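For this view, one protein chain was removed and the others were kept in their places.
Now for subunit A:
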């Protein structure tokens, strides 16, 4: 399920509309993930405060969206663009790749909450495919 030229165009156009709110998006998506899928909290046992919108959640949400922005900029070769991030997740963080799908779902929920008109079905399919491609790229170095 690789990204078509149409998908890439749609992702870039949609990202241009929403990138200004990237930190809010990341913060909300991460907040939701930690509440709706409590098993994901196991990766953040070193944080003082895991509640929605807390300082570490906001900061890390911003970091994650930075990675998403990098993937958009590297959309013609996401694996190459995310090589260093893949190595980080594979060898240091060792986040189970199943969690990429979970976070992706929560990003889509936040896009729907914050951009109900722009996040139409065509944008939804392009972003879903894109986030799946990002998950695959991050998983590349795992084994």
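Please note the rule applied: contacts are C-beta pairs under 8 Å (C-beta built on N, C-alpha and C of every residue); 3 or more make two chains touch, one makes a residue touch a chain; residues count from 1.
FYI, contacts and distances are computed from a predicted model.
> Would you mind picking the UniProt name of the chain not drawn here, from "Hemoglobin subunit beta-1-like", "Vacuolar protein sorting-associated protein 35", "Cystatin LXN-type domain-containing protein" or "Large ribosomal subunit protein eL14"?
So the chain that does not appear here would be "Hemoglobin subunit beta-1-like", according to UniProt.
> Any idea which of A:22, A:70, A:88 or A:108 touches the chain not displayed?
Per the contact definition at the top, the residue touching the missing chain is A:108.
> Touching the hidden chain in the complete assembly: which of A:52, A:67 or A:97 does that?
Of the listed residues, the one touching the omitted chain is A:52.
> For the chain that got dropped from the picture, name the residues of subunit A it touches.
31-32, 35-36, 52, 105, 108-110, 112-114, 116, 119, 121-122, 124-125, 128
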